[in-house]
Structure formats: C-alpha cells, structure tokens
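Please see the structure below; I have some questions.
The other protein chains are all here in position, but one chain of the complex has been omitted.
After this line comes subunit A, so read on.
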Amino acid sequence: MLGLEVYFTETLLRVRPVLTGLLLVQLANTAKNFEDVRCKCICPPYKEHSGYIYNKNITQKDCNCLHGVEHIPVPGPDVEAYFLRCECKYEERSSVTIKITIIIYLSILGLLLLYIVYLIFVEPILKRHLFGHSQLLQSDDDVGDHQPFANAHDVQARCHSHANVLNKVEYQRKSVFDRHVVLS
C-alpha cells in the first residue's frame, strides 16, 4: 500500500515527459480530420434579407464567396453586390489535440485528488498499523531540493523519504501560511 504512493509519484514524474512527447507526436500528424477544417463565410444583412453564416468543409483554394455560400438568398442582379460584402475565412483546428490535452489535464488532476484522499484518510490508518507511535516527522533542518520518492526500497526508508518530502511541504507551508515570511 505504501508502494502505491511511490508508484504514483514515479509515474507522475516519468509519464509527464512521455505525455508531452505524445502531445507533440499528435501535432506531427495534425489531424486533417474532415471535421477539423472549415470555410467560414459571413454575409451581413443586405436590404431586407438578414445576415447568414455558412460553415462548409472545402479546401483552402476554394474558400471564397462563390463556393462558400450555399444558397444565395438574393435575386440575380444583386448577387454581386451581396458577394462584395461577404467575407470568407479558412480555419483549421485539431480536435485530437484538444481531446488529448483535456484528458491529460483531467487525469493529472484526478491523480492529485486521489493522493489527497489517500493522505487524509488512508495514511493515518497505515501509520498506526505499522509504527504504533508517530515519530515520523523528525528530521534535521536540511531542506534540500532532492529526495525523490524513487530511491527507497524498504518500508522504513520509504517512509523516511516520504516523511522528508512531507516535511519539506510542511516547512513551506509554515513559511507561507503561518509565519507569512514569504509570499504574503
């Protein structure tokens, strides 16, 4: 069970570059998904006809008023004047990128929330089972920037490294929230 949090953060940290790489790979095959390109033509109100917006899926060289406007609401001789006011723009997007990004974001957020749940509910129970008395959070004042979760192999060492990270957070929390020394 304690291995779970080691696994969590290890995955979190290792998966991040992989996911970024994945994201970049997706860009490389920019989805020329047929629904990811459009030719957007906006025609303002003309005389008594109201304005229209047309979205069509045509190629970039065909994206002009002639091809972009589906059904022309005005009679014959006014067509040219009508088209003069219309504006057509070719736009592209990548829905795959959006989907992947949102899913990555939500999964990281979900993992963090699960970790909070673990810290609040599960860990005190575990601590009580394994140690009997709580003496975990004793550490000297060496607050360095390493101590990853990854280096621990046995329970006690893992607990100490975990305690080290928690201690660092505790130290930061004291500086910011309690003593108001930094970042007030």
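Throughout what follows, a contact is a pair of C-beta atoms (placed from the backbone, for glycine too) under 8 Å apart; a residue touches a chain by one contact, two chains touch by 3 or more; residues count from 1.
Here, contacts and distances are computed from a predicted model.
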Note = Per UniProt, and picking from "Chloride channel protein", "Histidine-containing phosphotransfer protein", "ELM2 domain-containing protein" or "Palmitoyltransferase", the hidden chain is "Chloride channel protein"
Inquiry  = With the missing chain put back, one of A:58, A:108 or A:122 would touch it. Which one?
reply    = A:108
Ask   = Of the residues in subunit A, which ones touch the absent chain?
value = 12-13, 16, 20, 23-24, 27, 35, 38, 42-45, 47, 50-53, 55, 57, 84-85, 87, 91-95, 97-99, 101-105, 108-109, 112-113, 116, 119, 143-145, 168-169, 172-173, 175-177, 180-184
